[in-house]
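Taken from a larger complex, these chains appear in their original positions, while the remainder are omitted.
Think of it as A and B in the order they're written, each chain with its own count starting at 1.
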Amino acid sequence: MQGNQQQQAYDRGITIFSPDGRLYQVEYAREAVKRGTASIGVRTPEGVVLAVDKRIRSPLMERSSVEKIHKADDHIGIASAGHVADARQLIDFSRRQAQLNQLRYDEPIGVETLTKAVTDHIQQYTQVGGARPFGVALIIAGVADGEPRLYETDPSGTPYEWKALAVGADRNDIREYLEEHYDAEMTLDDGVGLALSALASVTDGGLSPEGIGVATISVEDERFEQLDERTRREHLEANDILAGEDDETDEE
Amino acid sequence: MQGNQQQQAYDRGITIFSPDGRLYQVEYAREAVKRGTASIGVRTPEGVVLAVDKRIRSPLMERSSVEKIHKADDHIGIASAGHVADARQLIDFSRRQAQLNQLRYDEPIGVETLTKAVTDHIQQYTQVGGARPFGVALIIAGVADGEPRLYETDPSGTPYEWKALAVGADRNDIREYLEEHYDAEMTLDDGVGLALSALASVTDGGLSPEGIGVATISVEDERFEQLDERTRREHLEANDILAGEDDETDEE
């Protein structure tokens, strides 16, 4: 309880460090990320994969409005986890950055360039007063100049590059699954399979094609593409993780 | 009580996260929504329906001044629940956005476009200091390019798309009713009936035509229309939920 009281002394202002050099508000924002459903990214030599959990609270809700995979540019997609309204702000920021780059340099923005612009933006909200950090993590995936790239942004504003990663709920369990099964030479289709299997590994009773979202950007055409329901179903069947059909309503 | 004290430590500033990653002020604003009377939206292939509870505190109050259904544009209506004065600000914001769109692009604003402009505006009030969140939820309903659309905005600034939904008091009970009775192929008239029956399901003694508001936007003419009292009465009779006439004064 002593410990609690001391922690409380330092965690209510974003502009201060605790005596052990931590920024509690940033750490709490990371908790907000964990409250969101999982999003997964996988990089293969043939392209990058984004897969997300799109469970909904009611059968009356339109799944399409559960925004977890976003197109940032023709060649870049972003998956998010955490505070939805915050994610929307960062997605909008990303799109404006991509457009600006196209306008200024007449060429598509690099995946790393975009990631760093986003993390710089996030960092400002952790250092300057009068606002709170963003309670969201993004997976920024894209292909530029033939190179597939996969990045994470976290609430502190740090960019990380990954071969495969998960953000949101069950992040650690999914990462363990990914570490165990990742194969640096797999095909893009295998990448989709790995992402979905990893997601299924933390879900009871398999996945339904309606309850997930999948997008890929292949090295071949460098275009962001969302997989339609039939294709999603085929992937689930191929990987033997298709849920029974009586599981329509689910908890986000 | 311990728990209470800890909660209090994090719920009085909008710009901070609690240790478990929650934004208490946003959650309290959701309570303000629940304090308002219910509003309901239903989407049918033939158009969208808005229905609201307009009970008043005194027979001397003009029911027409209980603003719960608003015209945002020729083809878009908005129903609100929660803090009335806050709702008015968002309605005004919506109208300006609609006009701006018309001016800039010479075409009516999309329902989704409008919804996202509103939720972005709401989100700002949850991240930047110096103001409180909006204590109101909106149902934004409209038809554009022949497509009926039905959205919700909540105090966190998250947009959701629905087939049918309720906001405000008794939200959960009404949603259960809607989930049970929703039929994806119903007519617009059936939609009005469903909305009113759902509202009646949480009201003792039936509804009076004066005590409710109903508006529709049909796919046919894409125009927002408020139903007059006679039509409202017919719908109540048709659905067998017309109240006895001795129930004039009611509590909002």
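Simple rule for what comes next: a contact is a pair of C-beta atoms (placed from the backbone, for glycine too) under 8 Å apart; a residue touches a chain by one contact, two chains touch by 3 or more.
Everything quoted here is computed from the prediction, not taken from an experiment.
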Exercise. Given the 2 placed subunits, let me have the overall number of copies in this structure's complex.
Key: 7
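In the analysis below, only the chains that are shown with their structure count from here on.
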Exercise. Just send me the rotation angle from a CA overlay of chain A on chain B, rounded to the nearest 5 degrees.
Key: 50
Quiz item: Between chain A and chain B, what is the gap in Å from one C-alpha centre to the other?
Solution: 31
Quiz item: Which of the residues in chain A end up touching chain B in this complex?
Solution: 4, 7-8, 11-14, 24-25, 28-35, 58-62, 64-67, 83-86, 88-89, 92, 125, 129-135
Quiz item: Quick one: in the complex, what on chain B touches chain A?
Solution: 6, 9-10, 13-23, 116, 119-120, 122-123, 126-130, 151, 156-165, 175, 178-179, 182
